[in-house]
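Right after this comes chain A.
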Amino acid sequence: MAALLEVSKLHAAYGPTRVLHGIDFALEEGSITTVLGANGAGKTTTLRALCNMVQTSGEIRFGGVRIDGKATEDIVRLGIAHVPDGRGTFVHLTTEENLRLGAYVRRDKREVEQDFERIYGYFPRLKERRNQQAGTLSGGEQQMLAVSRALMLRPRLLLLDEPSFGLAPLIVREIFAIMRTINQSEKVSILLVEQNAAMALDLADHAYLIETGRVVLSGSADEIKQNDAVRRSYLGY
Partner candidate 1 sequence: MTPASPLTAASAAPGKSRRIALAVLLLAICALPFLVTNYHTFQLTMVLVYAIALLGLNILTGYNGQISLGHGAFYAIGAYVAAILMDKWGVPYWATVPVAGLVCLAAGFLFGLPALRLEGLYLALATFALGVSMPQLLKYKHLEYWTGGVQGIVIMKPDPPFGLPINQDQWLYYFTLAIALVMFLLGWNLLRGRVGRSLIAIRDQPIAAEAMGVNNSLYKSLAFGVSAMYTGVAGALGAIAVQFVAPDSFNIFLSITFLVGIVIGGLASIPGAIYGAIFIQFVPNIADQISKAAPWAIYGVFMIGFVYLMPVGVAGAIRIAWARIRRGSGRNGQQ
Partner candidate 2 sequence: MDAFLNQVFAGLATGGIYASVALALVMIYQATHQVNFAQGEIAMFSTYIAWTMIDAGMPYWPAFFLTIAIAFVLGVLIERVIVRPVEQAPVLSVVVVFIGLLVIFNSLAGWIYTYTIKVFPSPFPKEPLHVGDHFFSAHQLGAVGVTLVVLALLYAFFRYTPLGLAMRAAAQNPTSSRLVGIRVGWMLALGWGLAAAIGAIAGMMVAPTVYLDPNMMSGILLYAFAAALVGGIDNPGGAVLGGFMVGVLENLLGAYVIGNELKLAFALVLIVGVLVVRPSGLFGRVHVTRV
């Protein structure tokens, strides 16, 4: 399969603080790839760098076309949906308005309306709360909303930043199950950043391990799972 996303020698910095020191990775079309690492390793920064939300240098190709240096909103228009850390909810807008914004760049009005039903099918709870201010939703519901908002773009690639953060295990499992469905039935490729390595490796096909801004290990999810160092440091057995 061809690589949907190819990243080489990616550097990123917040002002004078450099976070990524030239990382390389690739993501195959239709796959779920996960980036693992400890706090502060540069996982979130990697996702932000892909959308040009931090200062970056290096090469990023999406579907063979270079996207590094493009404006965030133009990268989104190419079909990359980003579920940011902290969820990025528009707290003063209703649930439905949040979803509508997810489809902001789409021009196929009729299909957008159908997608509402599709999303509500995945997350019936959002339908119940469609006219409620999004800021009043629970953490789990806001995470569902964030994922749904991203899906409303009909993306080719979904960037997920710590979807399990701060949520009850039951809800995390529900969200992960839906991720798998979306990946399999809708052919959306997913780049998942997670601290919960065990769950991420169960879901993913490929995995990269980054430490202090460098890729230290990569391979299929199964290989990574068997790696002793990973087992000790990240899986805890």
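The candidate set was assembled so that all candidates are chains of the complex that A comes from, given by their letters.
As a working rule, a contact is a pair of C-beta atoms (placed from the backbone, for glycine too) under 8 Å apart; a residue touches a chain by one contact, two chains touch by 3 or more; residues count from 1.
Predicted model, so just to flag it, every value in this text is computed and none were measured.
Colleague: For chain A in this complex, identify the touching candidate from 1 or 2.
Modeller: Here, the candidate touching chain A is 2.
Colleague: Quick check on the complex: what are the chain A residues that touch candidate 2?
Modeller: Residues in contact with candidate 2: 51, 53, 71-73, 76-77, 81-82, 84, 88-93, 97, 100-102, 104-105, 149, 153.
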